[in-house]
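All protein chains of the complex are present and in place, except for one that has been dropped.
Showing subunit A:
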Amino acid sequence: MLKNMKISMKIGFGFFVIMLLAAGVAYLGSSGLIAVKDRVGKADDVNRLVKYILEVRRSEKNYILRQDQQHSDDVLAKLEEMRKQVRETKTKFTQDVNKIQMDDVATAVDDYANSFYEYLDIEVKQKEQEANMVRVARELEKIAIALRQNEKKEYTQLRTQNANEADLDDKLNKADAANRMIKWMLECRQDEKNFILRNDIVSSQQVTKNIKKIINQANDLKNHFTKEENKKMAQQIIVDAESYQKAFLTYNELNNGLNVNLEKMVEAARSVENTCGDARTDQKAKMLNEMNLSINLMLGGTIAIIVLGVFISFAIIRAITVPIDRITVIAKEISSGDLGHEVEIVQKDEIGQLADAFRNMKESMQEQAVVAQKISQGDLNIEVIPKSTKDVLGNALVAMIKNLQEQADVAQKISQGNLNIEVIPKSTKDVLGNALAAMTRNLQEQTGALKEAVNVLSSSTSEIATTVTQLAASVSETATSANETTTTVEEVRQTADLTSKKSKAVSEGAQKAQQISIDGKKATDEAIEGMGRIKIQMTSIAESIVILSEQSQAIGEIIATVDDIAEQANLLSVNASIEAVKAGEMGKGFSVVAQEIKDLAKQSKQGTKRVRAILNEIQRATGKAVMVTEEGSKTVEAGVKQAKQSGGAISTLTTSITEATQAAIQIAASSQQQLVGMDQVGTIMMDIKEACAQNDAGTRQLETAVQNLSELGQKLKQVMEWYKVTA
């Protein structure tokens, strides 16, 4: 069956089977998970119920402790919610066991609610009784106090009336009794409160005991009282005490009812909790079962898919690969050129078609091989018909045969000597065509070249013949020229001799000039040295003049001192005159001396003035002398510079003279060499004459050889005529 299916169908079929299995497993897994989710929801509901009942109980306790409306409302609201939850959960459950469980829970909740309502009622009644008790107790107390008051009043009256001892005692006892009753009543109230708080039997017994005491006391008093008013009051006390007792008993009974209801509530709550716990455990167990079941189903399914998948894929792979492998082997054989094997696969799928195509290919290749073999044996007379216009190999064979026939034709023409054929290659890669084309081209060129060469050869031989004749003529001309040259050489020799002598004279003259220039250079050097000395002396002159000027300055200083002394002497003379006047007649002589001194001072002052003038002149003269020396020294420097320049010029002259001398010597030497050279030229000219005679003989031999060459050219021309070549 698989053999005749298409490959795509095979692969598709495999995938389809595996996908079906995977879908089954996925369905199993998801249904299991949905069931688990459902169970979890139910268990959650049950849990919520448990939580509600716990909350209800908490609110109830809160109410009992605080007695407020809010908590009681809370309890009722929560109970209502529970009822609703129970109803919902019940609809969710499918099994009867669970429905019964939910019904049980519902009844328990109702029980609880009833008990709570009752509890509330009883509490209201209790409150009433409590109020009764308070009211009666207060009344009783009031009456008792009034009684005591009355007795006290009577007692004080009796005391003032000085009544007898017995009456007084009676009154005191009665007041005392009233007092006791008040006390008992207070104790009663205390115990009553204790009972309400503690709910114990001792307190209640205490209450009944005290009440009985009060009643007895009141009866006793009633019997003793004389006044009607007092009797009434005692009677009232009795009534009150009895009603108090009654109220207390009722309260007690109610209390019992309360406790009963509390217990009922506890029971109901517990039953709810227990039932819910059972339901939850049940759900949990069921859920675990479902989970295990789905896990097992999924594991089994997965294993089945893997096994089945492996089996199917193996079968499909084999169905595809086995025939392909066989075709591959045949294709490899064909590619290696072996066409002897048959293709044995017969199938209806794509592989079968591939095998058919291979068979056809092999047949056509065998046919073409036969054709190629014939061509290889040189037989070109074969008819090849291509399978179609796209049969590349067939078309190629047809073209090949055609080309080979064309090229064979060309080769035949060439062998007959016809070189005027044009071969056009099919492409640049057409080796045979290219070779044929190149061959014909080369043959054309070579035969052309040969023809040209033969033509050139024949024309050259005739040219050579003429040249040889000319050569013979020129050989005789050469002989005459050689004679003339010999005469000229003799003339040149004489001229060279003269040049040699003249140049020697020039060389001697140059040597003399050199000596003179050396002397001139020495003279200028000496002049420069002399100038240097002058410069030094000039400097020393300038220094001496400066020293002179400095000394004249010293003289000036000395003169200033002399001036000062003259001034002082003048002053001294004045003082002397003054003193002389003071001395009167005795001082007259002294006055003359003073005048003398004064004159002397004046003269020395004049002297110094003259000296100063002279000094100024000396100063001016020395300044001028220094200036002149400075100028002289500058002039000397310029002289030195000029002397140096002329020295340089002389030395340049010396070098050029030296060069000239050397040149003259060289000229002398070379003209000597010329003489020798001319002698050699003479000898050579004689040799040339001999060579001319030999040349004459050679040309004659040449003429014979040229004639032979001309004959050979004629023969070659005849051979070349055979090839047909267009120029």
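Keep this in mind: a residue touches a chain if its C-beta (ideal position, glycine included) is under 8 Å from a C-beta of that chain, and two chains touch if they have at least 3 such contacts; residues count from 1.
In this text, contacts and distances are computed from a predicted model.
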Query raised in the report: Under which of the names "cysteine desulfurase", "Multiple monosaccharide ABC transporter ATP-binding protein", "CheW protein" or "RNA polymerase sigma24 factor" is the non-displayed chain listed in UniProt?
Result: "CheW protein"
**Report entry** Contact partner of the left-out chain, one of A:575, A:645 or A:662
**Finding:** A:575
Report summary line: Filtering A:567, A:617 or A:690 for touch with the omitted chain leaves A:567
Query raised in the report: List the subunit A residues touching the unshown chain?
Result: 567-568, 570-571, 573-575, 577-579, 581-582, 588, 591-592, 594-596, 598-599, 635, 639
